[in-house]
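All protein chains but one are shown in place.
Presenting chain A:
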Amino acid sequence: MTALNSYRTGPDEGGHFGIHGGRFVAETLMPLILQLEAAYKEAKADPAFQAQMASDLVHYVGRPSPLYYAERLTEHLGGAKVYLKREELNHTGSHKVNNVLGQILLARRMGKQRIIAETGAGQHGVATATLCARFGLDCVVYMGAVDVERQKPNVFRMEMLGAKVIPVKSGSSTLKDAMNEALRDWVTNVHDTFYCIGTVAGPHPYPSMVRDFQSIIGRETRAQLQEVEGRGPDSLIAAVGGGSNAIGLFHEFLDDPGVEIYGVEAAGHGIASGAHAASINGGRPGVLHGNRTYLLMDGDGQITEAHSISAGLDYPGIGPEHSWLHDIGRVKYIPCTDKEALEAFQLCSKLEGIIPALESAHAIAKVMDIAPTKPRDHIMVVNLSGRGDKDIFAVAEHLGGQI
């Protein structure tokens, strides 16, 4: 690869980030994907679209989300000054809504009445059901049968919002199977259906489109930090499943040479145990769900099951832009076990009065490792991507209690 002037120009025309990305889909979907790409390009350049997006982000989603100085966490760790980007305060409780708003406005522009989505923990499903209610669209959410069982409150929320939740029993009955089933629905109902993908993965243009919708996180962070500190961050850290909250924070700063960037992968019971969801730390490049990227698989190219305490990170792949950022060394991807995440979940709750989502707790766990090694004038921003209310049952069970 030739030396890059910028890390922010990708993907190329075919949707590639280095060797990753692309459009590995059935022919039935190709015309739709090309149509979507054209429609998005047009919308992106349309001031009316941008204006509605900006207005709904303020009045419906509740942006900007605060950038909060975590004083007690900082004191406790005794190193870097830790700021939390409070995405959990968005309407529906996570960063997911930023992307869904963009895609739903696009679907309306394209005249699509029926929206389908996949969901793991249910955060993306809830966000999609919410925006569909807001705009009067039909909503079908595919969710692995195993996840339906472990995320019951979110299933109820989606149904309350008028969405139809379809439990997926094929394969391993988790997020990857929900995505397979959503793709099968899309192939079948191409004429009236818009597939609202929840993360920076899938065929081009999804990875870059979802990134664009999420990158408001990083832009706000830069402005907010400028205001309180008069300068930018020294390091960024975020949990990575598919990687939409992470790329949302990172993208703005990829060309800032001094900024260290860390993506935290779910290491489950540990990489060596084989029971994890760390595609970069424990996988290799392959092709699934429309893109080439790091994946968990066996020697025959069969996709293996991921494991994480967090349903939102329980996916055997990662967005292609992350795979590329790993390959070129711009972002460091580090593993975090279930156990470390659980400790961080409790610490953040007790020290800051903020119950983080288990996904975000993975990022906080690595803040606990890295912040103490940094000087006190080092500014570290962590993406608090979601709130932990949905996780209290799972956490109680792991801590040996019951609610």
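Quick notes
Note that in this section a contact is a pair of C-beta atoms (placed from the backbone, for glycine too) under 8 Å apart; a residue touches a chain by one contact, two chains touch by 3 or more; residues count from 1.
By our rule, contacts and distances are computed from a predicted model.
Going by its UniProt record, the hidden chain of the complex is named "Tryptophan synthase alpha chain" among "Biotin-dependent carboxyltransferase family protein", "ABC transporter permease", "Tryptophan synthase alpha chain" or "3-oxoacid CoA-transferase subunit A".
From the options A:L89, A:V200 or A:I303, the residue with contact to the chain not on display is A:I303.
Listed residues A:A145, A:V187 or A:I392: the one in touch with the omitted chain is A:V187.
In the full complex, chain A touches the hidden chain at residues 14, 22-32, 170-171, 176-177, 180, 183-184, 187-191, 286-290, 295, 297, 299-303.
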